[in-house]
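Input: a single structure, listed below in structure tokens.
One protein chain omitted, others in place.
On to subunit A.
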Amino acid sequence: MTSPRTVLGLTLLAALLAAAPARAEEAAPPQQPCDVPAYLLASDSSLPKVTEAVRGGQPLDVLVVGSRSSTIPQNEASAYPAKLLAALKEKLPAATVNLSVEIQAKTTAEETSGTLVKLVEAKKPTLVIWQTGTVDAMRSVDPDDFRTAVDDGVVALRNAGTDVVLVNLQYSPRTETMISAPPYLDILRAVAQQHDVPLFDRFAIMRQWNDAGYFDLFSTSHGVELAKQVHACLGSALSKFVIDAAHLGPVQQN
């Protein structure tokens, strides 16, 4: 009787010990504010249309579809889509980059999903960046329905001939007691894996910034400055993410 118990005890102990260094590694803060650990920006999925457009000298048309967390009220020029455009232009000087933003406030994934095809037909983007999940989490939409909606949306976009990047929820510690994000984060991750679509993990990135102390996302007392800074960092991180996923980095730098 003793030996299996000992074995089990040791196994569990080993498991705990194995977890400890992993945690330490994750918690190690990046070098500068705004920096995002490489693994949060790595994606196995690619963006072939973006690669093709930039390499072929075609204009790169980006369409950001999102809810209100994709903008800052009265400060649209400081929100992450605008910052993304600026960063892309800077990093891809040879390319023509256009970006339009479609904000659909208080709209669930299901409602947005139905409008995507028309949007794509009207704007003919190379890349659609679809930020979703927040409204669904706030309304506790049935996760199965959410999954179907995102699934349909991604398939529709793919069929319409555009690349897709999914963007998940913001990390919002103050509303954690009220909004249950995890099911929706999981589903976005699952759908991204299933369709081989890059997922920009906004939630994990913002939490990383908060944990590292760059931004105090808990605080009540910030004005619009905090929002501007966070969005600037998000835009810059998203530009790196897109360029990486489209494998454009080395080519452009040379």
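Convention: a residue touches a chain if its C-beta (ideal position, glycine included) is under 8 Å from a C-beta of that chain, and two chains touch if they have at least 3 such contacts; residues count from 1.
What we mean here is this: contacts and distances are computed from a predicted model.
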Identity of the absent chain, which is to be given by its UniProt protein name, from "OpgC domain-containing protein", "Multiple sugar transport system permease protein", "Aldehyde oxidase" or "Nucleoside ABC transporter membrane protein": "OpgC domain-containing protein"
Per the touch definition above, residue among A:77, A:122 or A:224 touching the missing chain: A:224
Hidden partner interface residues of subunit A, rising order: 4-5, 8-9, 11, 15-16, 18-19, 22-23, 25-26, 39-40, 42, 44, 67-69, 72-73, 75, 105-106, 134-135, 138-144, 147, 170, 172-180, 183, 186-187, 189-190, 193-194, 204, 211, 213, 216-220, 222-224, 226-227, 230-231
